[in-house]
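Not every chain is included here, but those present sit where they belong.
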Amino acid sequence: MANSPPPVRILWVNPIGSPDYDQPMGEFMRGIKNADTQINVVSFRAGGPQHLEFRTYEALVIGDIIRAARDAATSGMDAMVIGCFYDPGIEAAREISGSTVVVGPCQAAVQIAGNLANRFSVIVGQNKWIQQMTERVHTYGYGDRLASMQPINIAVPDLQADCEFTARQIIEAGRRAIDEDGAEALILGCTCTFGLFEAVQKELKVPIIDPINAALKMAEALGGMKRQFDWAPSRVGSCLPPPEAEIESWGLLPAGAGIGNRYQVV
Amino acid sequence: MANSPPPVRILWVNPIGSPDYDQPMGEFMRGIKNADTQINVVSFRAGGPQHLEFRTYEALVIGDIIRAARDAATSGMDAMVIGCFYDPGIEAAREISGSTVVVGPCQAAVQIAGNLANRFSVIVGQNKWIQQMTERVHTYGYGDRLASMQPINIAVPDLQADCEFTARQIIEAGRRAIDEDGAEALILGCTCTFGLFEAVQKELKVPIIDPINAALKMAEALGGMKRQFDWAPSRVGSCLPPPEAEIESWGLLPAGAGIGNRYQVV
């Protein structure tokens, strides 16, 4: 068991068919990662959805997410993050990720919040998201702690359009969550609001969990444990991966398939 | 409201990259469908998984399932069946299916069983399936009625290899479920065991729900209600579909994409 903080290697997947977020997110993460963490930000080939506000869009990228998980496995990544708060395809990615730990921003956020507050709310963009995200939170076991889902009525593509406006809407929705629903912490329910949590936290004075920060830090922690203690994903029972012979004979997961852009953060 | 049994049109999707099951399943269904039901059996282009025993494989076909749902919507199908007991992609397919009702064999089977018995077991091929199928049954609200999952230790590709052997294994596992777990009805947890339920039922003397029979009959019933009462999928709240403008501008769902083979049953 090594003692120095292991230089963890992370694959961060922006699961959309556009490279536009890769560099800004990468830059943002450069500012918060541990000194020696290496992050590989990738997105998919053009031609796919450019956000995942609908189940249809998630379904159309989920194949590429699995291909990215395979890429993480074969390139020896310690952890991989599926960079969307719906954690799309996380169960399947965990099956095929080899010894790479797969982290979802939603699961990371609720686990952290579960250490800081007895009840929390999630700030969502639109009503549309509520049922699916509620189900996710329940799947992870945190349904009893969910005070509410509070919408700000902004679509994903507009979240970064006027950051000040978005922040104001979050603060208002957050205040409703605290005052009316009994929330004690807030989770921002989209990876596209990165950079805003500090202003909100200053104003509302409860922990504001940003899913990018949460996912990156949990990826560093779990990636480190994998390095130190060999705590890699289980491969028995329901975690059994498909046989390599089948994958090969059907030609299912050619190397590098799906990935359209790579941005390195060292 | 029409009074004669409406001639329901059904899209049956074999969600694998092989046309091999299309004709045998179609022929089987010809023998059990209502006289005037029209069934369009489709499978996907070659190059994809040939069974869905792993989450990875499901993830790789889920995009094509959505494309098939779009096809059902634009070609005016009354109902569509996702022909796999995992009901892969059912929530997403329901979002994009227009006015086509989407039916899953697992959901159809538990709903029927819920009218015939207080507790039931599911016969599964392998241990690997248990956790995911258990979760499905819980998602549909039938977890409290689930007596057990009983495996027969046969992989999907081998289920139809020696039907007599498979039937014997099902009978044995079913007897365990009845005697030890308190099952009062059995559900066969794979669409690849079609044709076997009657022999098992004769032997065990409890209702044996075959998922193909179940899904087809529920598709006929729900497709008929859609015709008569306009009971099509909801399109508000979490059922809101993506905007057509985005779909078009990103070129996401070209007509007929994904489908590799069609077999007509009239």
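When the chains are written out, they are named A and B in that same order, and each has its own residue count from 1.
Just so we're on the same page, a contact is a pair of C-beta atoms (placed from the backbone, for glycine too) under 8 Å apart; a residue touches a chain by one contact, two chains touch by 3 or more.
Treat the numbers as computed from the prediction; the structure is a model and nothing was measured.
Depicted are 2 of the identical subunits; the complete assembly encoded in this structure file consists of 6 such copies.
By our rule, only the chains that are shown with their structure count from here on.
Centre-to-centre, using mean CA coordinates, chain A is 31 Å away from chain B.
Only residues 17, 47-50, 53-63, 65-66, 89, 91-93, 95-96, 127-132, 237-238, 240-242, 246, 250-252 of chain A touch chain B when the two sit together in their complex.
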